[in-house]
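Handing you this structure, nothing more for now.
This part shows chain A:
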Amino acid sequence: MARNITYREAINEALVQEMERDETVIVMGEDNAGGAGAPGEDDAWGGVLGVTKGLYHKFPGRVLDTPISESAFIGAAVGAATAGLRPVAELMFVDFMGVCFDQIYNQAAKFRYMFGGKAVTPVVIRTMYGAGLRAAAQHSQCLYPLFTHIPGLKVVLPATPYDAKGLLTQAIRDNDPVIFFEHKALYDMSGPVPEESYALPFGEANVVREGADVTIVTLGRMVHTSLSAAAELAASDGVQCEVIDLRTTSPLDADTVLESVEATGRLVVVDEAHPRCSIATDISALVAQRAFGALRAPIEMVTAPHTPVPFSTALEDIFIPDAQRIANAVKTVTGWNP
Partner candidate 1 sequence: MTDTVERKSLTREDLLDVYRTMRTIREFEERVHAEFATGDIPGFVHLYAGEEASAAGVCSNLDDRDTIASTHRGHGHCIARGVDVAEMMAEIYGRRTGSCHGKGGSMHIADLSKGMLGANGIVGGGPPLICGTALAAKIKGTGGVSVAFFGDGGSNQGTTLESLNLASVWNLPAVFVAENNGYAETTSSTWSVASDNIADRAAGFGMPGVIVDGFDFFAAHEAAREAIARAREGGGPTLIEMKFTRYFGHFEGDQQTYRAGEVSHARAELDCLKRFADRVTETGELSRADLDAVDAEVAALIEAAVEAAKAAPLPTEADLLTDVYVRY
Partner candidate 2 sequence: MGDAVVGVVANPLSGRDIRRLVTQASVFPTAEKANMIQRMLTAFGAVGVHRVLLSTDLGGISAAVFRAIGRRRGQEPKYPRWPEVEFLDGQPIRQTAQDTVDAVRRMVTAGARVIVCLGGDGTARVAASAAGDVPLLALSTGTNNVFPAVREATVAGLAAGLIATGAVPAQGADGVTARAKLLEVRVGDRVETALVDVATSTERHVGARAIWDPATVTQLFCAFAEPDAIGLSAIAGQLLPVARHDPHGVTMRLAPDAARQVLAPIAPGLVVPVGVSSIERLEAGPVHHVDARAGVIAVDGERELAFGPGEHPAVRLRADGPWCVDVAAVLAASARLGLLERVRNFNPQGG
């Protein structure tokens, strides 16, 4: 039965339940137990933000601490996936992709195609992303567009505890390589999550709020910012926004986006990533190409600026898109007068 747990607990619960269900599921990453070889506790951290806490003792031999060697252990997860395991490897911050990307985009992503359909690589790479923790330029980025670009990868960004559990369950059961993005500012968010296992299919966007006036397409943490903006707009201006959480950027649920824009005629895309070659531009292009006739106003994009993520509170707060900017964009499209 559903009860309220946090996003962090939902991820942990999905890992526990899948490890119980399938003994080929293993977990590996830096400090995933924490304290390997050290004199103190051997489940000291459970991941740098405690997401994998408790697994180490529950599943002896299946929760592996690693050296700080992303190339080696992400690659090892990929290799193990070809050999009958279902590894869930943690790339602590997605910003660290730079030291292991080859193993993801040249190896895991391409095996099946390169090898003529003969490989199955059911690996999950969990990774943290996003700004808001004053973690500055190398620990705060939203790099999912880079992964979305690569054929052969699936890219998942849960926005709620419910989605986190269901999408991670699906990711582990999925037979393709999945990059699972966890927004670090969402870990403490609470929400209803069934105790039982369930898998949410990929490629199904979630309409988190219905509305007839403007379509807001968003993902990850920005779902909540967009919902705040939509609630304010409904109360203050009577503008009804339909808010669509993409949930997965690869595969992409284009139909839900297009159907909504066909109905509303107005699109605002809200994305915490940088503006160039992003999900925002991708969705904009999709709608411009396939729902041009329905558009009653130019598409608006609300994104972070084309700058690295700044450190100072004063700067990071204006870097991250907020409800006011979203509301302004919605007003721009509703107020458009050719």
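The rule is short, and it goes like this: a residue touches a chain if its C-beta (ideal position, glycine included) is under 8 Å from a C-beta of that chain, and two chains touch if they have at least 3 such contacts; residues count from 1.
Candidate selection criterion: all candidates are chains of the complex that A comes from, given by their letters.
Note that this is a predicted model, so its numbers are computed, not measured.
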Complex member in contact with chain A (any copy), out of 1 or 2: 1
Chain A - residues contacting candidate 1, complex: 24, 26, 61-62, 64, 66-67, 69, 71-85, 87, 99, 102-103, 106-107, 110-120, 151-152, 154, 174-176, 203, 251
